[in-house]
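For this depiction, one protein chain was excluded, whereas all remaining protein chains were kept in their positions.
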Amino acid sequence: MSATTIGATPAIPKPQSPAKLAVWRFCRRPAALLGLFVVTVFILVAVFAPWIAPADPIKTSWTAIRKAPSLLYWMGTDENGRDVASRVIFGARASMMAGVISVAIAAGIGVPAGLLAGFVGGKVDMLLGRIVDAMLAVPNLILAIALAAFLGPSLQNAMIAIGVTAAPVFMRVARGATMDAATNEYVEAARALGNPGWRVAIRHILPNIVPPVLVQATLAIAGAIIAEAALSFLGLGQQPPAPSWGSMLNSAQRFLTQAPWLAIFPGAAIFLCVLSFNLVGDGLRDALDPRGK
Amino acid sequence: MNSHLGRRVLQVLPTLLLVSMLVFGLQQLMPGDPALVLAGEERDPLVLQQIRTELWLDRPIPIQYLHWIGGVVHGDLGYSWRIRQPVLQLVAEKLPVTLQLGVMAFLIAIGIGIPAGILSAVKRNTKWDYIANGIGLAGLSTPNFWLGIMLILLVSVRLGWLPPSGYVSLWEDWRMSLATTIMPAFVLGNAIAAVLMRHTRSAMLTAMDQDYVRTARAKGLNETVVVLKHALRNALVPVITLGALELGTLLSGAVLTEQVFSIPGFGKLIVDAVFNRDYPVVQGVVLITATIYILLNLLADVMYVVINPRLRGA
Partner (left out) sequence: MRRILLAATAVAALLPMAVHAQDAPTQTLRIALNEDGDILDPTLARTFVGRIVFAGLCDKLFDINEKLEIVPQLATSYEYADPKTILIHLRSGVKFQDGTDMDAASVKYSLERHATMQGSARKAEISALDHIDVTDKLTVKIVLKSPSAPFMAQLTDRSGMIVSPKAAEAEGKDFGLHPVCAGPFSFGERVANDHITLDRFPGYWDAKDIHFAHVIYRVIPDTSVKLANLQAGAVDLAERIAPSDVAEARKNPKLTVAVFPALGYDSLNLNLGNGPRSKTPLGESKLVRKAFELSIDRTALMQVLYNGLFQPTVQGIPPSSPYFNADLKVPERDVAKAKALLAQAGVKTPVPVTIGVTTSPLSKQLGEVIQSMAAEAGFDVKVQATEFASLLSAEASGDFEASAIGWSGRPDPDGNLYSFLATNAPLNDSKYSDKDVDTWLDQSRATTDVAARKALFAKIVTKVEDDLPILYLDSPSWVTGMTKKLSGFRTVPDGMIRLQGMELAK
């Protein structure tokens, strides 16, 4: 939509700050706004889980095993008589944390590495590039499984494993943006003025790589939530009895015929949550990069 | 062009070497003694010792690595510790299965993704565009193992239309083979469809802006002809090129999908091998997967340069 009208952006003087412009563009996309709304709801659910959940998510009840959804248990109960709705609500915590923290780890490793590679270039770039290529060439789930097994099973370690596995993508994005920015006139000028390299990198280049990294981060959160679910699905993430959507699916698979609600609700939660992050990510990309690729 | 591509080709070997070290090193880090797993329930100390000696597990890790990589250089990927079949034979058995799955997934992805992409480009900013986009995003957002479970639940358990799992090879019974692979192929393909759709949309938008399309339109040609004959033809090349890269995603996705559908392909082979600490299989399969992935990347690079003459000088 805006692609044609804003095709001439580079020429716009600066009546509006780029940030405000981006917000304005973002707000004109109903899908992105809807995504943002749902994401906010999920975050609120995760934060206020103890107040929202109708029951204790780990409270077992041997008299209410695998009860179908009803007014009392509106998503049914699981194989230990626990309330599925409460577990889905508390599961949002695991997924949100996994999404945000693992992406923070990925960006924390990937962005400095990308900045370094893009700015210094030469042998450093070459070496980092090969490492990234190697990591990307290994199926990422296998990489994550091996790392999670090495670190020992727990939600925190699953996050680290996912973060490390996702770092190469951030490195690539940051490197590309850095190289783009490094050719800008003002960067060249700053360098010519004798500013030390690290200072140019932080003051002039870093701000330029924030937008693409932000877009990548939003999309990566969506990926990380799926990755956490996948690891937990294989039994390597969240530890029992604490709930996570993936580990709920893991135990649900046994009761697919007798108790399908055990698989439907946590899966639907993952889907909705990931979809919303993707909508936000898409919206952000269009808002921050009007040329649209 | 030549220097750029030349550099890319030269990078393949060091990258593969790093992959080999990465996968070898990661395995050493994983807890769980392969000898214990192999020794079976009895865990007889004598047997444990024999296994360690036989598999070189009692030697220093660098020596173990050199021993393995030495074999690889000579085309010997070793044999599975668990079932004693050569790794190459296992690969030869499993690769066609995943390949069949992959080709079907890719066809499904093209079948959904390209028309949807055209539709959303032609009907830009209409409800069709949004619907196509929404479906594409939904595909990207569904965890494929969950989609697999839901499909089994619906199509196999409730409706009884398709077998819930397993695999029959094409040569044995092609109908049964298609029946067993169509669901997992769809699970794998729908995520790629979304990616293809986006590529198609943007390539079509670019193409429709080009002079020759405008000229064709100005001549009063039927819009369908313009879109399909002129714009699409030009848009398709980059789409296919970029799409080829998705084959890497496909290999990764196959890992869980094959697990859910109990399909004895590459993905299942490697997951089982990781959990059983069958090191040679993990190493061999990862190395082969990585090689395929890197070569596909290279191919895409070449194609990209070929169709993008501007890049040749770079």
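Order of writing sets the chain letters: A and B. Residues in each chain are counted from 1.
Everything below uses one rule, namely that a contact is a pair of C-beta atoms (placed from the backbone, for glycine too) under 8 Å apart; a residue touches a chain by one contact, two chains touch by 3 or more.
Small disclaimer: the values here were computed from a predicted structure and weren't measured.
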Of A:Val45, A:Leu234, A:Cys273 or A:Leu288, the residue in touch with the unshown chain
A:Leu234
From the listed residues B:Asp33, B:Asp58, B:Asp173 or B:Glu223, report the one that touches the chain absent from this view.
B:Asp33
Taking the full complex into account, what residues of chain A touch the chain not shown?
58, 60, 62, 65, 79-80, 149, 152-153, 234-236, 239-241, 247, 250-251, 253-258
List the residues of chain B that touch the chain left out of this view.
30-34, 36-47, 50-51, 54, 80, 82-85, 90, 93-94, 152, 156-157, 160, 163-167, 260-262, 264, 268-269, 272, 275-277
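Here is the rule we go by: only the chains that are shown with their structure count from here on.
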Roughly how far is chain A from chain B, going centre to centre by Cα mean, in whole Å?
22
With touch defined as at the start, can you tell me which chain B residues reach chain A in the complex?
11, 14-16, 18-19, 22-23, 26-27, 29-32, 125, 130, 133-134, 137-138, 140-143, 145-146, 149-150, 152-153, 157, 202, 205, 248, 251-252, 255-256, 259, 267, 270-271, 274, 282, 286, 289-291, 293-294
Going by the contact rule set out above, which residues of chain A touch chain B in the complex?
1, 3, 31, 129-131, 133-143, 145-147, 149-150, 152, 222, 226, 229-230, 233-234, 249, 252-253, 256-257, 260, 263-264, 267, 270-271, 274-275, 278-279, 282, 292-293
